[in-house]
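Every protein chain except one is present and positioned as in the full complex.
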Amino acid sequence: MSGLLSLRGLRVAFAGEGGAAMAVRGVDLELEGGEGLALVGESGSGKSATAKAILGLHDMSSTAVTGSVRFEGRELLELGEAELRSFRGRGASMVFQDPGTSFNPLLRMGEQVAEAFRSVAGLDRKAAREAALGLFSRLGIRDPVTRYAQYPHEFSGGMLQRMMILLALAGRPRLLVADEPTTALDVTVQAQVLLFLEELKEELGMAVLLVTHDMGIVAETSTRIAVMYAGRIVETGGTAEVLGSPAHPYTEALLEAMPRPGSRGTRLATILGLPPGVYEADSGCPFFPRCRHALASCMDGLPPSVEAGPGRKSACFRTHSLSLRGIA
Amino acid sequence: MRRRPKAGRAVLLAASSLVALLCLGALLAPAIAPHPPQAIDLRSSFAPPSQDHPLGADKLGRDLLSRLLYGSRSTLLAALLVVASSTLLGTVLGLVSGYAGGLVDAMLSRIFDVLLAFPALLLALLIVASVGRGMANAVIALAVVYVPTIARLVRSLTLVESRLAYVEAAQALGYSSSRIVFVHIAPNVAPVVLVQSTIDFAYSILDLAALSFLGLGVQPPLADWGAMLAEGREYLLFAPSLAVAPGLAIMAAVIAFNLLGDGLQTRFDPGRRGA
Partner (left out) sequence: MLAYLARRLLQLVPVLLVASFLVFVAARLTPQDPAVVMAGGRQTSTAVLEAIRAKYHLDESVPSQYLRWMAGALLGDLGESYRLKQGVSAMIAARLPVSLQLIAMSVAIALLAAVPLGILAALRKGSWVDILATSLSLAALSSPVFLTGILGILLFSYTLGWLPALGSGRNFAENLRYLLMPSVALALNMLALSMRMTRSGMIEAMRRPYIQTAILKGLPRRTIVLKHALRNALLPLVTITGLQIGFLLSGTVLVEYTFGLGGLGSLLVNAIQTSDYPVVQGLTLFIVSAFLLINLLVDLLYGIIDPRIRQA
């Protein structure tokens, strides 16, 4: 299989109050066509900044994106605005966290959906309207013609997010980046939307990069997982393997912090301490202050990413000397 | 790449320096003004700038620079009185209205509605027309005009605050309403009120000047920027500085207080920096 997406040494820095805020500090990541990969980490770990960098959505006047983002062999960071425009929606597309704000509150829903078909799929006005109405029907919306003229606030969050997904897929992209697509939704609706996403992935054969902080939904949706901490990927591997026996202490801590059905008591396990700030320079392993397996030698430089089994990597000095607890 | 906080600090510094300079000029006017502001000297009628009259003299030979310096006193004092009284009254009414709710709130709100139904300067004109012209009456008129805006603002802030946990805690502890309102809530609305009153200071300088310009505020021969501008307007063609200089003085003072308001707002609430 040839790689669909390849990130090499990706860095994203925002102009912030204390200088350059380093949100992403050198990310390497591979994604195959049709693959489901989960990018997991705490909020502030740089996962959303990574996702936005793939689509070139950062505001370039206040953000520096460096390194390499290759999509089907093409370097995206070198694309001009016009090339980027034709890439977005057709090569790769994206779904955002809050469906309530992903749509323009002052424009009719039908127009917003049809607009995507006109622009991305190149349909004329009439065909785009038909396509949009078809999309409404597909979602099981009764009386699509009336609903076509309604505004975003008249739709439920779950419905809006499914529309957003279909809209993002209007140009048949090979990659869909879903940035916390269910975080803003009710728990009952979350599962429906994830299932919907899964069905579409099967149907269209696209790759999905799911960005989430929720370990619970990773297992159901993705074959591979990449764990991100303080702007870097600290562990990658097959989902089952990583969850079963993590190789990096941070992954272990994340799994422990997961609320599990069956675990009695309401003790909400959290990872003690805070990740390094975005302005802090590197000094030793970034997870050192919070790591229960840390040794004094962990302060000597950045831990390199090493093989941790077939198809697995971990950026920990003690990868081969630790045996960590996962979830069955 | 932007560096707003630093720029914000610079703005605040520049604005406070300007305000300090204005206040210093007003305080030291008797010491630094070359002439008494009312000293008539017909020989220097419309005198051009010279050693004796650095900015020239008006029709009656009164020294322009001295009148400008003394004019800053009446302008700043009047604006201070307007802002202090309207802020005090407006804050108290807003706190009471917001915390008490019910009939008190409804009645106060209707009164504010009526006052806000008048364009600001129009209401001031109406009050001056009714109580008579002069600086004291202009101050009273503008204070009345400014009260409803402040009261509305404080009322909405109080509504928000009274739903917060610290107020409920104070209620649970059995504190009296007046204690809760004036000891617990008031300090929390103070920053916003401070910003608003700084901006009101700028507006009241403008409005006071407008009333004097229309001949309804400070009366000649007293030195006042608005009144000087109105007088100077008659000789615009051959002595433009008589009207322009006090006009620029007004503008400089207003800019200083506007900038100060902007700076304070950024300082207290960097997120909500709007217009």
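Order as written gives the chain letters A and B; numbering starts at 1 within each chain.
FYI, contacts are C-beta pairs under 8 Å (C-beta built on N, C-alpha and C of every residue); 3 or more make two chains touch, one makes a residue touch a chain.
Here the structure is a predicted model, which means the values were calculated and not measured.
Participant: If I consider the whole complex, including the chain that's not displayed, which of A:96, A:136 or A:287 touches that chain?
Facilitator: Within the whole complex, the residue contacting the unshown chain is A:96.
Participant: Among A:14, A:151 or A:288, which one touches the chain that has been omitted from the display?
Facilitator: A:151
Participant: Identify the residue among B:106, B:183 or B:236 that touches the chain left out of the display.
Facilitator: Answer from the full complex: B:236 touches the omitted chain.
Participant: State which residues belonging to chain A touch the missing partner chain.
Facilitator: Chain A touches the chain not shown through residues 55, 57, 61, 81, 85-86, 88-90, 93-94, 96-98, 101-107, 112, 115-116, 119-120, 151, 153-154, 164, 167-168, 171.
Participant: In the full complex, which residues of chain B touch the absent chain?
Facilitator: Contacting residues on chain B, toward the hidden partner: 2, 110, 113-114, 117-122, 125-132, 202, 206, 209-210, 213-216, 229, 233, 236-237, 240, 243-244, 247-248, 250-251, 254-255, 258-259, 273-275.
Note that in this section only the chains that are shown with their structure count from here on.
Participant: Rounded to the nearest whole Å, what is the centre-to-centre distance of chain A and chain B, using the mean of the C-alpha atoms as each centre?
Facilitator: Roughly 53 Å separates the two chain centres.
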